[in-house]
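Only a single protein chain was left out; the remaining protein chains are all shown in position.
Chain lettering (A, B, C, D and E) follows the sequence in which the chains are written, and residue indices restart at 1 in each chain.
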Amino acid sequence: MNDFKYEYYNSGNIREAIKEKKNVILPLGAVEAHDIHLPLNTDNILVEYYTNKLAENTNSLVLPTMNYGAVWSLSDASGSIDIGTKTLVELIKNIGLSLAKNGAKMLTLISAHFGNIDAAKTAARELYEISDIKVIYMTYPNIRMYLDIFDVVNDHSLYLHACEVETSMMMHIDESLVAKDKLREGVLNVPEETGYTPTKWTDFTDVYIMGDARLSTKEKGKEIFTRVINDAVGIINREKDKL
Amino acid sequence: MNDFKYEYYNSGNIREAIKEKKNVILPLGAVEAHDIHLPLNTDNILVEYYTNKLAENTNSLVLPTMNYGAVWSLSDASGSIDIGTKTLVELIKNIGLSLAKNGAKMLTLISAHFGNIDAAKTAARELYEISDIKVIYMTYPNIRMYLDIFDVVNDHSLYLHACEVETSMMMHIDESLVAKDKLREGVLNVPEETGYTPTKWTDFTDVYIMGDARLSTKEKGKEIFTRVINDAVGIINREKDKL
Amino acid sequence: MNDFKYEYYNSGNIREAIKEKKNVILPLGAVEAHDIHLPLNTDNILVEYYTNKLAENTNSLVLPTMNYGAVWSLSDASGSIDIGTKTLVELIKNIGLSLAKNGAKMLTLISAHFGNIDAAKTAARELYEISDIKVIYMTYPNIRMYLDIFDVVNDHSLYLHACEVETSMMMHIDESLVAKDKLREGVLNVPEETGYTPTKWTDFTDVYIMGDARLSTKEKGKEIFTRVINDAVGIINREKDKL
Amino acid sequence: MNDFKYEYYNSGNIREAIKEKKNVILPLGAVEAHDIHLPLNTDNILVEYYTNKLAENTNSLVLPTMNYGAVWSLSDASGSIDIGTKTLVELIKNIGLSLAKNGAKMLTLISAHFGNIDAAKTAARELYEISDIKVIYMTYPNIRMYLDIFDVVNDHSLYLHACEVETSMMMHIDESLVAKDKLREGVLNVPEETGYTPTKWTDFTDVYIMGDARLSTKEKGKEIFTRVINDAVGIINREKDKL
Amino acid sequence: MNDFKYEYYNSGNIREAIKEKKNVILPLGAVEAHDIHLPLNTDNILVEYYTNKLAENTNSLVLPTMNYGAVWSLSDASGSIDIGTKTLVELIKNIGLSLAKNGAKMLTLISAHFGNIDAAKTAARELYEISDIKVIYMTYPNIRMYLDIFDVVNDHSLYLHACEVETSMMMHIDESLVAKDKLREGVLNVPEETGYTPTKWTDFTDVYIMGDARLSTKEKGKEIFTRVINDAVGIINREKDKL
Partner (left out) sequence: MNDFKYEYYNSGNIREAIKEKKNVILPLGAVEAHDIHLPLNTDNILVEYYTNKLAENTNSLVLPTMNYGAVWSLSDASGSIDIGTKTLVELIKNIGLSLAKNGAKMLTLISAHFGNIDAAKTAARELYEISDIKVIYMTYPNIRMYLDIFDVVNDHSLYLHACEVETSMMMHIDESLVAKDKLREGVLNVPEETGYTPTKWTDFTDVYIMGDARLSTKEKGKEIFTRVINDAVGIINREKDKL
């Protein structure tokens, strides 16, 4: 039974569930170009799968996915939708205040889209000042420590996009979501300046992959999810224990 | 094939689809108390079902559901989440600008939650000034003309909430979503002042139903959806024809 | 004696009057195109007449008229001045806070201009959160129930503008304000889309009348004012009694 | 005939009038404590009288009075209403933009309330950047050069409030507006710190007069208005000539 | 020893110093065109010299100079940098709140640039509402009473810029900062309209001097500083005594 899904509760039983579980997870996704082999909804699919696992394994509630995110680097790429960082900050803040009103002690922001993290951090800090709810935020903790699983990763320290990593993770969730005949190599040598000057990816590539999607496998996706979920569960549980 | 779903497209084929279909539908839902027989997710379920039908029947694209809305009257009721009207205005505006960048000629905002309509109207007006994209917005057009279908409706001209109407519509979509043993009578005589002074519903009732949920049936839900979809399709197609 | 006029009091006696009368009325008008037979000041004249009657009949105070409003639909018509909804919200909110500081228990927002109602409602909700002053807002309560008085009214459920209704009301106040030789027929069939997409009236007509001004009479104006004042007085008194 | 009053025009003739007169005057007033001998509406009465004279003598149009202003120093005094400087800036800016749309070449902001001048200046600067309309702003030009007319004025270089000056000016307009039996001496030695630290007048006095109201006469009021109107007319005409 | 310099303290001893000295001075400068004989940094140099003297003579602390200001009139002149009044207001407000957290009882805003005073006044008023810290603000108090020291001053009541006054003051601080061979006459007859309409100085002159720089001397600078420092010290000490 999906008793960890906030959305299936009703106004008669939700506060009891919040009281018991204490922590509520908000999945942050995005509608964003993920090249031609992955759907625009990739980050929403990833984050939904991932947060369901986290909720189950930490005895938390999980909210419906926030399907729109802050998309800057790929905002000019086909299909991308950008709600802007400021809007996302306000949205998260208001969700946090509503949850506090319902008795939640902790809000966990999980984003499958790296571009949402600035907003998550800012919202967390603003909630820190105006509310007693504890807020934690993360994407995939330690994921770059696990890049040994993969064969080809781009040389940039932050970007994982539509590549062997994300594609394998999507395969693990549902192979039919990946257009296997469209897998291709993307950008391996990310221009250095992306780290210190605003750089739209559309300025340097037509292939929206930071890495190489061809070597993706279901197994690699499973392995990365196993490790990442384990780490995230550890973090959430440690923070829950402090409440 | 769900070729009307924006989310399954990728960055290789989405702009072609937008060019062909012209109109993109944004489903606006909410997480809101719907008494004890309907899930907190009711508006998201309703809007998703409804907009899928509209997209199919108007050759439009439909975006992922915006699962969070502006909830004021029931913001103190258990489980409700309120992102605020201002935040929703900014979100819709930014989605509109992103769609315009992708070539969309028209954005249709469909809300299953009445509380989102102020934001939809404001965002539509602001987009009118800063973009060429045409924006239309509605909940269930003419729904109050169809109240003859129902046996007991509250006396207020605007509110339909968790009542015979909404509950029947949910039954039509999926009977298992409705806790039939929890159906009860709610507020039939909505206090007059709700029309002219800010009034939280929690100030006058513990039952979050504006009407009577007990007389709900699947058939009534089907009938109302048939009429409403027909009307909404007519509106969308007339506006598409003017493009 | 006009002892209901806030503006004639001084700093020595105003707080005593507020304490005794409890309720303060803010008349919300506008400078807006009302075709060629009515002055740009029409809404200010109407609201001033109307609120004086309400103040007298409810033992309330009435403030000086706010002569500028939020004008969107006719903002491109000759003579219209639009201060924007956001500005009007802030203005009402600050007036409410100042009145609360002076001891007022209730603020009644009366607008003769429909376009101000979104701002009135928003300001009322924001004051609800930050102040103890009770705020009610209305235009002409139940006016559409009284359209039987008139011969020709447009088919739209919301718009009354420079038509038989408003013109008759102006005649009742002062016939010299109406250019009787300029009365003409306006828009009877308001385009359906004005209800669901931002539509400037200047896009579909050069005659800024929603209805037909030619059948206006002083008597009809008197009758409508009698009923509307009666209803509004009832509302205000009922809310005052709850204080 | 009052052909200089914007409000009596209609949508058929206003743009022609604006084209001919070029300049539109916006009277900025306030609802503010003016001690016990002057009504709360004093600044609105003064500015209306004053701007009517200016409009007549400069062949300009004059708008309806903006009856609410930014009141800070006396915001805690009985009866004062403060809309805040920010709100007033937005309001003036939007009025300026609406007038520009109607063909006005010049907007003259006239305030009888000194506290509005910061907002007027800020709005004028913002309009300078975003519009071609020329904006000028003033209270009573050179008024402090004419203090020789009066017998007792406070020692502060900026404040004229409910004193011999303002009271005499009100007497000139209409003696019945002044409660002659309530005239009294106010603050002659304004605390030095009002010039360099935020100081609410209610912190240092219960008498809201900056000067002495007892020596007020109709004649003095006439003389000051004659000179001030003459100077303001000169300024407006010189600026109109440059258009 | 520079024991009045906030910046040389550390986290171990600063709160003790604040407790003892109570008042903290924030020097507000600007980067602004000062014609061809004075550096762009003129206001920063002046304010740093000036506030060091004030801190020493009032037993106050002085913060590092805020090197950027609100520059409007000369914002189009070569080298000027304008951070805008709104930004400066927020900055001062946040600095005030941080100082209050550290135990400061009083914040003295000293600006060598007249254009910062609107921001200083607004920030002071906002801090008045939200904090207990006392804020005073000034440029050079009474400086226009001391213009007898100078031979040629422009006819405007407010502007002192790169002229005999400012240049002499810079000479007093360090003669090498003044390019003596570049001294020239500037604008003596400041256009009247600068007092009542937004006027960029670049619209009426290429010489950014409001007066005549040629008659500047070190001695005059010394004399003006002596008097101004004396007056400012008096004000600060009187306000400190009230704490």
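Convention: a contact is a pair of C-beta atoms (placed from the backbone, for glycine too) under 8 Å apart; a residue touches a chain by one contact, two chains touch by 3 or more.
Just so it is clear, the model here is predicted, and its values are computed rather than measured.
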In the whole complex, not just what's shown, which of E:D76, E:E126, E:D151 or E:D231 touches the removed chain?
E:D76
State which residues belonging to chain E touch the missing partner chain.
6-15, 31, 33-41, 44, 63-68, 71, 75-84, 86-87, 90-91, 94-95, 98-99, 101-102, 179, 182, 208
Residues on chain A that touch the omitted chain in the whole complex?
72, 85, 118, 121-122, 124-125, 127-128, 134-138, 141, 192-193, 196-198, 235, 239
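By definition in this document, only the chains that are shown with their structure count from here on.
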What are the residues of chain E that contact at least two other chains?
none
